[in-house]
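Here the complex is missing a single protein chain, while all its other protein chains stay put.
Moving on, here comes subunit A:
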Amino acid sequence: MLELRKDIFADERDDNLKEIGRGTQRQDMLGHVTGTSTYFDDHKLQGMLHLKVLRSPHAHARLRRIDTMEAERSAGVRRIIRGADVPRNLNTLLSLINFGKDDEPSLAVDKVRYKGEPIVAVVADSPREAYEAIAKVRVDYEPLPAVFDVEGALKPGAPVVNETYPKNTFVYHDVYDHQKLRFGDVERGFAEADHVLEQHYQMSPIEHAPTETNGSIAAPDTNGRYVVYTSTQALFFSLDTCAKILDVPSNTFHFIGGTVGGGFGGKVDTLTEPLAILGAMLTGRPVRYQLGREEEMQFGSPRGAERIYIKDGVMRDGRIVARKIRAYFDSGAYTRLSSYAVVKCVAHLPGPYTIPNVHGDVYCVFTNRTPATAMRGFGVTAMDFALECQMDKLAHLVGIDPMEFRILNAYRDGDMKAHRREAKNTALIECVQVAAEKAKWPLREEMRRMSSRKDGGGSRAAVSPTPLEPAPQGAAVSQQRTTYDRAPPATIQPPPPTPTPSPPRPPAPSPSHGATRFSSVFGTRRR
């Protein structure tokens, strides 16, 4: 049952809700059907300039020389922006929650790491003049060997994609090259199982393709402030990211957004605002930076491709007794949000099933592909696809109806989850029952009588003995810090807070900025 803390949210809403089944007029609909909803690009400002970006034609190359002389003299050009003009030309999005190291420049300086990476920006009177100037920029590239395969990137001698992470994997807690889940002993489980099934799943990157491409317009305001119209899905997140990259206090900016022409996760990366604002700062004029459709595909991040290996041990009676998962998330050339996708993925293992032995290893891998990011359930969607394919195959293997097979293995209230938390408010059995009924899929009477509330706990609440593994060699485990601390970095980091049982403590305040928390996966307990 959802409880609303009335002491805190006294005015929030009536508990006596009667909305379901009744039509409600959405407040933005009139604007949509009359064409008066104002998207970022519907602002027309006096004296507006246009920013376009030169992008890398190589997946991996050293930049030997960038010559903008001729471009600077091109008609209509107001300003050429290079990496050296960006106050803090290295950032990672989740540095706002102190997660990960700064690894992505706004404009490439020494190297380009994927096709489409921005190198030089041109601000001109018209988009056409900006493009003409871009064609006149001369870049001397030294192509480097590139790696496009997640497992290839982990082989010894593979090209280093991103020097911030020389092993081509994101590093968790300063030490770990992947996220692990250990619960019970899968090898023993496989030894006892009647059948073992091992399968391999490969996803593709998926482009969000919002009908409106990413973009923003930044304009000088009074008192040294800037007003920014943006397509972002994450207004304050983008505002803070810009404050960091441009090295100014966040109250320098007045961000206006909220009307987004489709996002689906593809508009959380603060792709255009920093350069648009920098253009406005350097020219004193409003600057518009809108991605074309090709740029949206090449530079705007997709959902990352995932490679997943699943090995399951199952008994003849249908019980899954062991599940071992190894997965690689293709982060592309930079982290953006893939590190977090991996955390979410591991938190989701082994799916909504009670399995006594679970073993998970998930890697966030760098390759010379377009950096990946959030997309609708990222971290979970692809893994769920693989797990549910696997469930069908297992059901087939043991000759049990696939719906009943899920009911048999579904978690129930009181069971122990692989994360050593008790399962509560579970409802998978009921979902399967309703789905079967709607699909007119016959379930045996005994299956129709099962309930998430019954027969959980007991032996299903036990944590099976889990073999210890040697701790990895490396620096002492400490919370990750980025370089985004305005105060001089303390030489000794305070020890991470000891995990406390519920209720969880509020996260420690960050010294430099308001910490944004993405979800309960972070913040309460780290390990």
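Convention: a contact is a pair of C-beta atoms (placed from the backbone, for glycine too) under 8 Å apart; a residue touches a chain by one contact, two chains touch by 3 or more; residues count from 1.
The criterion applied here is as follows: contacts and distances are computed from a predicted model.
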| task | Pick from "Electron transport complex, RnfABCDGE type, C subunit", "ABC transporter ATP-binding protein", "Ferredoxin" or "FAD-dependent oxidoreductase" the UniProt protein name of the chain that isn't shown here. | result | "Ferredoxin"
| remark: Contacting the left-out chain: of A:R293, A:R316, A:H396 or A:K424, that is A:R293
| said: Touch as defined at the start, partner being the missing chain; which of A:P159, A:P220, A:G261 or A:G457 qualifies? | reply: A:G261
| remark: Even though one chain is not shown, subunit A touches it at residues 23, 25-26, 28-35, 37-39, 41-42, 44, 126, 128, 208-213, 259-264, 290, 292-293
